[in-house]
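Certain chains of the assembly are absent from this excerpt, and the rest are unmoved.
Residue numbering begins at 1 within each chain, and the chains themselves are lettered A and B in the order written.
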Amino acid sequence: MDSIVLTSLIVSLIAILVIFTVLIVLIYTIKLLVRLIPYEEPPAQKITSETLPKTSPPSVSPDIISAITAVMATHLGKSPQEFHITQINPK
Amino acid sequence: MELTFGDAATKIIGSTGFSSLTLGDGTMILVACILLYLAIWKKFEPLLLLPIGFGCLLANLPLSMMASTDSGGLLNFFYQGVKYEILPPLVFLGVGALTDFGPLLANPSTLLLGAAAQIGVYTTLVGAVFLGFDLKEASAIGIIGGADGPTSIFIASKLAPHLLAPIAVAAYSYMSLVPLIQPPIMRWLTTAGERKIKMEQLKPISQTVKIIFPVVVTIVCCLMLPGVTPLLGMLMLGNLFRESGVTARLHETTETHLINIVTILLALAVGSSMTADTFLRLETIKIIILGLLAFCMATAGGVIFAKVMSKLSGGKINPLIGSAGVSAVPMAARVSQKVGAEEDPSNFLLMHAMGPNVAGVIGSAVAAGVFISLFGDPTVDSNHAEIATNIISTISSLPK
């Protein structure tokens, strides 16, 4: 077998081992992180952002939101799916 | 010497590009038009292939001084940004700002799929060595299987700058062909039952984890593979702009106008390196064939590894998400979704496939880091270089 082909096989093997090692280290780091910092329902803000729309729907209609979304989409050159308007506050 | 007006006009005609137009130039202009056609009418990665094609067109107009090698020319100036490895990391800054690592954090095991898909890189590397390329060239060709444009350009400009043009074109072209290349392989390697597996909903992730993640990835990966820092560091900085919640201004600029400007310069520079003498070679044909191999093997690697994970997890993982490990965000994830929905229209794999999909970006950056560790330019940093030289000499002296 050609020496360079053998070398390429060894390089590949080492590289795959390194990649799996690095990514497995990363997996356990993430798992540790997620365990240490669990997801919590955002308390105060969640309430605000859920309460506000309830009081304001008559003032800001969905049409306006979709109109603005469409314009922003055109403007940014993105599809409307790529972003969304989370909240609109009357000043 | 007396000259008539007619003679002078004849001389003017001699200064046109026609007089210097070679068959090679003409062929490359045709190649440029094909790239533009694919970009515009076939929507092959148009944001890259349109300016690459136009750069190729300009570079091959005779006497236009637009080739990457025309010192003093406009595109030669942009090409310095590729040569000195500035533009690809800046593109990655924007990519990081556009990427949501949430699905990956919700299911970190999918990082293994991003690793498994790199098998395409190494089968291609070995294949390229078989076809006569040296190790550095073969590595640069292999990285096409990472399905990641800036990474391919970064590695090619570092390890095999003379192959930059075909490698970049192959990488972006096959990325566009992901919806054609992947489905048959995915169907062939999976059973109908496997394709119907529904995965449980991803658990939500704390914003704090999303903020810490880019910092941790940078520290962990760049400590292990220092060569990957320009790419992975910038990717993670862009993501930190996105997730930190305190740098909205920087995030907005990074994901829109900064990445757009850098993309234009990068693509024109790559296009300007597509001249007849670098592109119209047997090597280009070989690279195109090897690139297809790379994508197929990467897809297969991801799917097969996902099958194994599916078995080990007791059928909780749909193997179709494995193919998304090639990166090509978000197209590869959409392919997983589509092939899954063919079998069971109520099966929504998209978000589950986004995990391996962004893992694929990290995976191919890590693969790039390994190559830089092994073959990186020894002139840049003597300490680094010494180590690299040692490794290479070690490997070359392995028993045959």
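One rule holds for everything that comes next: a residue touches a chain if its C-beta (ideal position, glycine included) is under 8 Å from a C-beta of that chain, and two chains touch if they have at least 3 such contacts.
On a predicted model such as this, the values are computed, not experimentally measured, just so you know.
Each kind of chain appears once in the view, while the complete assembly in this file is A x3, B x3.
Note that only the chains that are shown with their structure count from here on.
Separating the CA-averaged centres of chain A and chain B is a span of 21 Å.
On chain A, the positions that touch chain B within their shared complex are 1-12, 14-16, 18-27, 29-31, 33-34, 37-40, 76.
Contact residues on chain B toward chain A in their complex (touch as defined above): 104-105, 108-109, 111-112, 114-115, 118-119, 121-123, 125-126, 129-130, 134-135, 138-139, 203-206, 208-209, 212-213, 216-217, 220-221, 224-225, 256, 359, 362-363, 366-367, 370-371, 374, 395-396, 398, 400.
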